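My questions will all concern the structure given below.
One chain of protein is taken out of this complex; the other chains stay put.
Think of it as A and B in the order they're written, each chain with its own count starting at 1.
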Amino acid sequence: MKKFEPTVIAFSCMFCAGCEPVAAKPEKSMKAAQLKVIRLHCLGKINSMHVLKAFENGADAVLVAGGACRFMEGLAVAQKQIEYTRKLLEELGIEPQRLELVPVNQAEGKTFNEAVEGIIKRVRALGPNPLMKAKKAA
Amino acid sequence: MVPKIEHGKKITAAVLVAGAGIAGMQAALDLAEAGFKVYLVENEEPGRKRSAKGGAAARGFLCSISSKLLAVQLNNNIELIEKARIEGIDGVAGNFRVLLGSAAPSSVKDKAAATKKNAAEKLRSIAAGAVIFAPGFNSLAASSGYDFQAELQAHAEKHGFSIAGTTMITEKERLPLATSRPGIFAAGGSGAPAVRDALIQGSCAAALAAELLSPARGALVREKKYPAEMSVAADEPSIGIFICRHMLSVKKAAEGIIAGAQKMNAAVHVEALPELCSLASLKRVQEAIEEQGLNRVVAVTCNPEAHAPLYQEALAEAGLNRYLLEMPDRVSAGHALDVLRMAVARTRKLEPLKEVTSDVVQSGLVIGSGVSALTAALSLANQGFEIYLVEQGPSDGSDAARSLQKKVAGQNKIILFSHALITSFAGHPGSYVTTITVNGAAEVLKHGIVIIETGQARDTLAALLKIPVAADGSYVQPSALQPLDLACGGMFACGNGDVSNSIIQGLAAAARAATILAKRELVLSSIVAVVDPERCVACLTCVRECPYHAPAISEERVSFIEPAECRGCGICVSACPRRAIELKHCTDEQILAELAACMDVRS
Partner (left out) sequence: MIVAQRKGIEEVKKMVEGKSRILIAGCGTCVAVCMAGGEREVSILASMLRMAVKLDSGRDIEVAEITMERQCDREFIEPFDKQMREYDAVISTACGIGVQFLADFLGDIPVVPGVNTKFLGSNEGGGTWFERCRACGECVLGETGGICPITICAKNLLNGPCGGTNKGKCEVDKDKDCAWTLIYQRLEKLGALDNIRKIFPPKNYHAQTHPSRMIHEAYKKD
């Protein structure tokens, strides 16, 4: 059986973490896993709608990464959306730990990598998106 | 002190910068943006030795060079003169005649070729109001063990001046970066070759030259003309994908990536180019746009943030709207196709965006009471701009500050508010309105830029001015390539350290601010939120959510967001209950297209 390599979708703000997501020495585990980065002008734009779509499409984990918001409140607003979305995931019976918002700093490329590493580890233990398992079961 | 040219004497509104290193390029860019013609003279071929050996530090360095160099090459008011050097400088401050000859060849082959041409070589004479010597490395090979001071000293001896260096101000008032010959300045010679210091010194020299030449500002610069923008609305997307060869180090992988990209829907042209951050590659992209009838471009470089404005400029020069450009994150060969797939899906949905501009209020607000704030205020005032100098705390009692305070008192373009408190702040780059309370009365100040001396009441001021602050308390910068700029645009920071550094930073901040103040109109980002009046029911959600109070209910009884006020954070877009607001260049359609592409879902 093929080893489970999680697909992680990262929404990042183009200023805070966007530029060098795989720059500072992408870890070996990150290379194996599928990391897809969608850059937004600011995390303030992110909504439950987008995150749910990512899971509906089969993502194993969603990471939202941002730092000292250039536009003051974007990160705080995103935090509320993510907390709410985790509740919705819980309602569905999808583990809320699959969704995480991590504050990062552009200067510290490693912190973004650490966040990705962390979520990959966690998701490896959780297994694939339950929707995929359900598909197989049907 | 920068000498004032006698009233009535001729001033040539051009500056000759000798040395296209980081300091020289920054000086050139700041001066050109502030209304002065620049001749940038370099004895080598800029960026010639571009080996990427040396790891992340080397790569980072090359990135700084490449984006500054490209900016210089795209600026129509900077003339880059390669392989030349200064043979002599005649004349006086404001009115120099600089003699240029060809630079000594650096290889035997070149030497042989040069001797043949030598006889017929003519010296070129350039009229300039000021000269800046900015010895600096622009090739990695020369960077280690480079002796700036020695090179500067050599210039000094040849052209008859002595270097003030960066010594403390004494009664004789030696100014950092000024030399003993009025009108000739030196930058980058501090001995510290760090990129940040070089950038700051370059800006500092620009301010000094600008002070000298400001009465003639604008005389020799031309507005850049662009071809009429192609209308792409009716056409199917036709995308050109350009990838920098450095990212495709493994040949077989590279071929696979290019072949894969060519199969993508709407990808009409795929090309790998050497050093996508060079002018040659940029020109090739423009050529391809015309040849292939491309109406959208995907460009993959190692530093999309730094290169994006330059590629936007390239598109504009080729008659395409600046926002029909997508520059995805750096790819590693393993993920390249995925990244490209997502980028192409997004690019298909990109639309041309209207330009957003703001009128510029040609005065500035300087907040602070120390050497650096005083210097910045004086420099801008000397350059002809009205300055409001707001001191929130007690005045600086040092000798250096006192001597500057005397000058401020004598400069009638500076209005000083002591023991003042900033109570409200609104506006956007180019046009701000600040209310201060001084002696119990309120004053309303209108200005185009803000300079903040670091060390000012950080939290309250940052919150009021909406300056983003990082976790460690420092002001967030937009990029390492603009060390004094603040992330919120239109604002600059200066200060700290010894007197000499404070003065250099104050002058540098003034030079950065002048790039805005010298303009009548400022172009802002087009990534703004736009309300569809048909869908809006004036529920006030956006009005309440916006950190900048940009939306307001108009006479038409729906919300309207002034484009110049909007920063594009998207908070209102996410919150709007009717999805009546669209964030241009970051639409839901574009995001969902990317999501669908990255999971290979047929939407």
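The rule is short, and it goes like this: a contact is a pair of C-beta atoms (placed from the backbone, for glycine too) under 8 Å apart; a residue touches a chain by one contact, two chains touch by 3 or more.
What you see is a predicted model; the values in this text were computed from it and never measured.
Taking every chain of the complex into account, the chain not shown here touches A, B. Within the full complex, the residue among B:R97, B:R520, B:R544 or B:R557 touching the omitted chain is B:R544.
Only one of the listed residues, A:I46, A:A65 or A:I94, touches the absent chain: A:I94.
Residues of subunit B that touch the chain left out of view are 535, 537, 539-541, 544, 577-579. For subunit A, the list of residues touching the undisplayed chain reads 47-49, 52-53, 55-56, 88, 91-94, 130-131, 134-138.
Convention: only the chains that are shown with their structure count from here on.
Touching subunit A in their complex are the following residues of subunit B: 56, 303-305, 328-330, 332, 334-335, 338-339, 342, 466, 468-471, 476, 478, 487-488, 527, 545, 547, 567-571, 573-575, 583, 585-586, 588, 591-592, 594-596, 598-599, 601. For subunit A in complex with subunit B, the touching residues are 7, 9, 14-15, 18-24, 26, 31, 34-42, 44-47, 49-50, 53-54, 57-59, 67-74, 77, 81, 103, 105.
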